[in-house]
Every structure is written in structure tokens, then in C-alpha cells.
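Read through the structure below, which is laid out as C-alpha cells, and then see the notes.
Our next item is subunit A:
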Amino acid sequence: MENILNHIGIENYIFLSVILFCIGVFGVLYRRNAIIVFMSIEIMLNAVNLLFVAFSTYHQDAEGQVFVFFSMAVAAAEVAVGLAILVAIFRNIGSIDIANLKNLKG
Partner candidate 1 sequence: MDVTTLLLLLFVGAVITFIAGDKLASKVALLFSAAALGVTVYLLTTVQQFSSLNVSYPWISAPKAYFALKVDGLSLAMVLLTTALTPLIILSSFANQFKSAKNFYALVLFMAFAMAGTFLAADGLLYYIFWELALIPIYFIALLWGNDAIEARKKAVLKFFIYTLGGSLFMLVAFAYLYHKAGSFLLTDLYQLKLSSCEQTWIFFAFFLAYAIKIPVIPFHTWQAEVYQKAPTVGTMLLSGIMLKMGLYSVMRWQLPIAPEAAKTYMPLVLGLSIAGVIYGSIVALRQKDLKKLLAYSSLAHVGLIAAGCYTLTYDGLSGAVSQMIAHGFVIVGLFYAAEIIYRRYETRTIADMGGIRTQTPKFTSLFMILVLASVALPGTYNFVGEFTVLYSLSQINVWYAVIGGTTIILGAYYMLKMFQNVMLGETNAKLFADVTVGETVVMVVLIAFLLFFGLYPKPLLDLVNPSIQEILTQINRS
Partner candidate 2 sequence: MEKNLVLVLLLAPFVGFLVNVFFGKKAGKGMAGALGTVAVALSFVLSVYFFLQVNQTAKPIAVKLFDWISVSNFKLDFGILLDQLSLLWLLFVTGIGSLIHLYSISYMHDDENMHKFFSYLNLFVFFMITLVVGSNILIMFIGWEGVGLCSYLLIGFWYKNQDYNDAAKKAFIMNRIGDLGFLIGIFILGSMFSTLDYGQLKAAITAGNADTAKLTVAALCLFIGATGKSAQLPLYTWLPDAMAGPTPVSALIHAATMVTAGIFMITRLNFLFDLTPFVQNIIAIVGAVTALVAASIGLLQNDIKKVLAYSTVSQLGLMFLALGLGAYNVAVFHVITHAFFKACLFLGSGSVIHAMHHEQDMRRMGGLRKIMPITFMTMLIATLAISGIPPFSGFFSKDEILMTAFHANIPLWVIASLASIMTAFYMFRLMYLTFYKDFRGTEEQKHHLHESPGLITFPLIVLAILSLVGGLISLPFGNSWLNQYLAPLFSEAHHAEHHLGTTEYTLMAIAVAGGLIGIGLAYNKYLKGGYVPKEDQDIDGFAKTVYNKYYVDEAYMALIVKPINGLSNFFRETLEPALSRLVYGLGSLANGLGSLGSRVQNGSIGLYLFAFVIGFSAIFIYLFLANK
């Protein structure tokens, strides 16, 4: 065995992650549907997870992968909470368009 990064190069992973992250950001900016926005955030988190694993290999260190567990736990918790709030909103105003949330301003 050898370090897989010898074939791919850490910077490729960095770029991949960065672009994936940016796509996530783009999604958050681009869409009004709250669920899609949540998905975009998930994409962002996944991009980071991917990079964690890459760095874990890069350093030949388990901690990076352990951190991914926490990251996943957090992602799961966030999604659960977010969706709960979303459901509450949907019950109140019948829409999940975040552009409708403009009562608080000024």
C-alpha cells in the first residue's frame, strides 16, 4: 500500500472540496425553497467532510475521520431542527419559500 494521495494529490481534493463548498453556497444564495437550501447546506458540510478525510489520509491520522463523525452528528441534528422549524412555518403560513419570511425587518 501507499498513500493514495501520491496518485491524486491533496490539492485536487482541496479544489474539489472548495468547489463543492462553493456550489453549496451558491445553492443557498440561489434558491428560495427552504428544503433545497437545507440540502445546499448539507452539500457544504459534505464538502468539508470530504476534505477532512483527505487530510486524514494526508496526515495518516485517524482524528480527521473521527471528526467527521461529529460533523455528521451535527449535520443530522441541524437538519432535524431545521426541518422541525420548517414544519412549524409551513403549518402557519403554508409555504416554505424563504422569501416570504420578511416580517422582521428595518
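A word on the picks: all candidates are chains of the complex that A comes from, given by their letters.
Definition applied: a contact is a pair of C-beta atoms (placed from the backbone, for glycine too) under 8 Å apart; a residue touches a chain by one contact, two chains touch by 3 or more; residues count from 1.
The structure presented is a predicted model; accordingly, all values stated were derived computationally and were not measured.
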Complex partner of subunit A (touching, any copy) among 1 or 2: 2
Interface residues, subunit A side, partner candidate 2 - complex: 25, 28-29, 32, 98-99, 101-106
